[in-house]
Structure formats: structure tokens, C-alpha cells
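Sharing a structure below in C-alpha cells format, with a few things to ask.
The other protein chains are all here in position, but one chain of the complex has been omitted.
Letters A and B name the chains as they come in the text, with residue numbers starting at 1 for each one.
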Amino acid sequence: MTLLEVNDLHVTYAAGSGAPVPAVRGVDLRLDVGETLGLAGESGCGKSSLAAALLRLLPSGTTVTGDVLLDGEDVLTMKPGRLRAVRWTELAIVFQGALHTLNPVQRVGDQIGEALRLHAKGGGNVTKRVGELLELVGLPARRARAYPHQLSGGQRQRVLIGLAVACEPRLLIADEPTTALDVMVQAQVLRLLEDLQREFGLAIIFITHDLSTLANICSRIAVMYAGRIAEQGPNDKVFADAAHPYTRALAAAFPVIGDPAFRMRPSGLPGDPPDPRDLPSGCPFHPRCSEAIEICPRTPVELWPAGELREAACVHVSGAPVPR
Amino acid sequence: MSTAAAHSPRRIAWTRRRRAVSGAWREYRHHRPGMIGLGILIAVVAMALAAPLLADPSGLHVVTTTQNAAFASPSDFGGLGTDKFGRPVLTQFIWGARISLLVGLAATILAVLIGSVVGILAGFFGGKPGGALMRVTEWFLVIPFLPLAIALAAILGPSVKNLIVVIGITSWPSTARLIRAQVLTLKERDYVDRSRALGASDWHLMTRHILPNVSPLILANTTLTVPIVILSEATLSFLGLGDPQNASWGKMLDDAFEAGAVTLQAWWWIIPPGLGIMLVVLAFTLCGTALEEILDPRLRDRRRA
Partner (left out) sequence: MSARLVTGKLLGSVATLVFVIVFNFFLFRVVETDPVGSLFRGRNLSQSQRVELTKQFGLDGSKAHQFVRYLEQTATLNLGRSYTTNQPVADEIRRKAGPTIALVGISSVLSALFGTLLGIAAAWRRRTAADYSIQGFTMATYAMPDFWLGMLLLTTVGVGLGLFPVGGIVDPSSDATGFAKLLDQAKHMVLPGLTLTLAYLGEYAIIMRSSLLDTMREDYLLLARAKGLRDVVVRNRHAVPNALLPVVALAAINFGLVLAGAIAVEAIFSWPGLGLATYEALKGPDLPMLQGLFLVFSASVIVFNLIADLLYSYLDPRVRPS
């Protein structure tokens, strides 16, 4: 059963002076109830803009076109009252747990309580419910009285997760939830998310630039580049045998422990992600692509089928006859 | 000219500084409020410098103006009217600019000089001597400025020199605190350690490394201290502590008030000196804010956002 359907989403930021910045340039997504999708890409590829667009959280002046159908209802055309009711109760975001993601002068328990009270999910005793949520994410209930600066990065991340599931949403967007954490804590947080996903049947969109964190938690993976999806497919297939050169480069950039050949293999991607206002012609990846051929700058790419339930936006996959 | 001389460290440093300054100026030109402030300042300074050409100084002395009508409005007398003694207000305004600007700039330089020295020494040396310096600074910060300045001025007597000294030695603490904070962060930078490893003396470190890096902050702070000093001078002069021989704009307002200009509604006497003070304060504030935005990278983002 389809929970989320995104059709041809475009997000364009207004710039103070100069040309507007197209951060998302036509993205389609589909997510079923309980399904988990990983969204990977470098900084600036548009993944966080995509996440913010799903709840209309972009700054005023930003142009958003397309549809975002949540259970059939288009979020982009909802009335403000309906939007505010839907936020957090149907779809919630787990933000990156930096120090200023939480209000520095409010106790974390009160910040969770605020969401419960707003959507009347306290069940009569908000304090008790807050305690239960904290324990759910592995924190003692009395930590509700703490201020954000008194918690470690990992603890803050857990608070954000507890806050996100407080109103029992069906879809969770995790935006770089493990990026600022060290490896041990990363593993704990990932395990927590997996447990919650299983227990509550949550659909999750897991956004990250670190492909390796998606290995266990997501059933499907989408890779974004320059505001568009470059490749989409089942987790194991995308990891083992990526169809798009960019995905291959992303996967190669992260070390595989125990693989002696890794050290010898050239890895890492040359160049920088393109400026959204000045994209290369044809395939936006071609200047950095090790497999670019003569037609790449001239051919507008779209997502072509690359196997069962897979697609990739690369001419090598398009099926059209090209010299290999 | 040998290549060696052209690329000497001194020469390179100065070229870099020149380029930084011209870069900053280019940015400043785009800052509308800053340019407006600069324009006002240039106009007022020009007027003050050209005072002998613009207004006959004999108009400042009571003996020469007794034949003029007292409290004459501009429509009757011309210019900006006359005061209680028949002296033309316009003449006093033009010559008063000199005193207000002189005290403003001189007292600011004095305050910033003391403040910077104390700040750099306190930040650089730390420990006991640094702590002691900061304790003294904090005490002076707590004492309310105006009562202290009033006390000092009352004791020393009213003169331009005394005003400069009084305001200068009561306004340095906030500069000292600001500079010290900056020096503390600069002290942690790597190049200070490396320089010390090479055998640099404290003096060398302070003058060649710390001072050039703290100069932009000193400049911005100076420009923002001038308005405070000018308002302080105006208040002290208004309270009767100004130099009667060399009347600043503040003193003009004191004279006006004492002479009953308020009751007589002699607006031509009341408005110009206050307006002058207000414009100069505004101008320095605009320039100072512009400088701060250009020199402090953090504030720059907010401007673009």
C-alpha cells in the first residue's frame, strides 16, 4: 500500500541577488507502508531540500512544484491548519543532533512534551508518556529534566528520535542522524532505528552521505546527484553491482575493512559537486565520470530501467546502442 | 632593484596589507549606509576645517556683537539668528564643530590607546599580571561613567584639555575588554607558537604578530567609540563642565538653556547644535557598523542572507 508518492518535485530557492538556485530538479519517489528507503548523495545534491519539501518546511520565497501525496493527500496544496495537524503525526523528521537542533534554554522533556500536548497524544499524563518515550530510546526517564547542552551527542540524537516517534507517525525521515557521531555511537543509533522500525512498522527515508550506514537498515536505495535521482534499486543489488558510475564511486570511497585489495584500488572522486546554477550540459556527472563517453555531454539523461525494480540515469544503461 | 629586496618579508607583508585595504574599501563603497555616514563626516569635517573662511570668528565674542539684536530669529537677522548676546548662532555652530570634533576624536584616541595597551598586555601575559589588569578594568566598568566623569571634571575644572583627559580616562575599559578577548584567541594560534620556537621575544610577538591582527578590531571599535564620546562630551558640557572660551555644540545648548531659550522658544538656537551632534553621531555609527560588517566575517553572512 503506497504511503508516500512524490511526483516530479522541483525545489528552487530564491536568491537575494542573482539567479535562483534549483536544488531539486524533478524527483519521483514511491514508498510503501513499512518500507525503508535510503537516500544517499554528497552535500549539496538536494537530499535535505527534498526532505524539508515533504513537510513544506522550506523558507518562504522558495518555489516548490510537483505533488507530494501522503496517503493520497497532496501536502503541497493542503490548507495551513491541515498541514500543521499532519506534521509530526503522519510524518516526522529526525534531524541531525547538533547542539542547536534543540532549543538550548528548554529542558528536553518539555520539548518532547510540547509535541505531545500539541497533538493531544499525551494520554492524560504527559510527563509519564515523555518518560516512556525516553526509555524507549534507551535513556533514563529522569533525563527529561536535562538541558540539551548537558547531554552528549549520542544522547541528543536519541532524544530527537524519541521526539520524532512521540506522535506515532507512519513515516519517519532521518536526515543524517549519525553524521556527527563517532563510530561506536553510530552503530547504537542505527540499531535503535532498526528496532523501532521493526516494532512500529515505520516507513523510513534514511538520508546520508555515507553509503555504508544504509547497508542493514534500508531495503531500497536511491542515489541523488545534482538535484536528481541517479540510481534507484534494491539494497543488495545497488551495493553489490552499482549501475551508475557515481554510485560505484560513492561506494568505493568508503573503506571496506579486511579487503586487502581496497588499499591498492584508486578511490575517491575527483572534482567537486557542481554548482546548481551552472550545471554541466547533458549528464551532470560527466566531468567527474571515469566512464564518460563522447555522447555524455550531449545527451539529456533520464532514469532508464537497469534490471528488476532498478533504474539508473546513465547512457550505459539506457539500452540504446552505444560504443562500450 | 634586486629581486631579493622586492620579495623581502617586509615588502610582501605591506603589499598584502595594501591589497587588503583596497579590497575592504571596494566592499565599503557598496555599503549604502556606510557611504552616507562617510559623506556626512566629510562634510562636517570640511566645514570645521574651513571655519575661518566660513564665519568671522569675531562673532564669537560678546564685546563685538553688542550692537546685534538679542534672540533674533533667522527671518529677522539672517543665517541662524542670534543668541542672548546677539552673537550669530551660525558662527557659533561652525566654530563649535571644531571643538566637538576635536574633543570627540582626541578623547577617543586616548581611550582606545589606553584600552588597547591594557587589553593587549592583559591578554598576552595572562596569569597574575593579566588578571590584575582585568580586575581593575572590571571595576572601572562598574562605576557609572557619568558620575565619575562629572566628579573628575568638577575637580579639574572646565577646559578642553581637561574634558579630553576626563573622557579619555573614563572610556577605555570597554575597549580593553574587547581587545583582550581577541588577543586571547590570537595567542592560541599556531604562528605564535612557531614564532616563539624560533626565539621571538615578547615584544616582537606583540608588535609583529598580535598587533597587526588586532588592528581591524581596534579600528572598528574606535569608530564606534567616537559616538559615545561625543555624546558624553555634549552631556558634560551641557551640565556646565564645558570650556566657556571654546564652546562646543554641547556648551551651546548649555548656554541656550541657561538663557531661557526654551521658554522663549528660540528654536534657531536650540535645534542646530543638537542636530549637529545627532548627525555626527549617526555618521560615525553608520561608518562603524559598515566597518564591523566588512571586517568581521561572521557578520558578513548575515548581510547576504
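Convention: contacts are C-beta pairs under 8 Å (C-beta built on N, C-alpha and C of every residue); 3 or more make two chains touch, one makes a residue touch a chain.
All values reported here derive from a predicted model rather than from experimental measurement.
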item	value
Contact partner of the left-out chain, one of B:Ala70, B:Leu219 or B:Leu282	B:Leu282
Touching residue (missing chain; options A:Met1, A:Val105 or A:Ala240)	A:Val105
Which residue of B:Pro9, B:Gly127 or B:Pro147 touches the chain not shown here	B:Pro147
Residues belonging to chain B that touch the chain removed from view	139, 142-148, 150-152, 154-156, 227, 231, 234-235, 238-241, 250, 253, 256-257, 261-263, 265, 267, 270-271, 273-274, 277-279, 281-282, 285, 302, 305
Chain A residues that touch the omitted chain in the full complex	52, 55, 57, 84-89, 92-93, 95, 98, 100-106, 114-115, 118-119, 147, 149-150
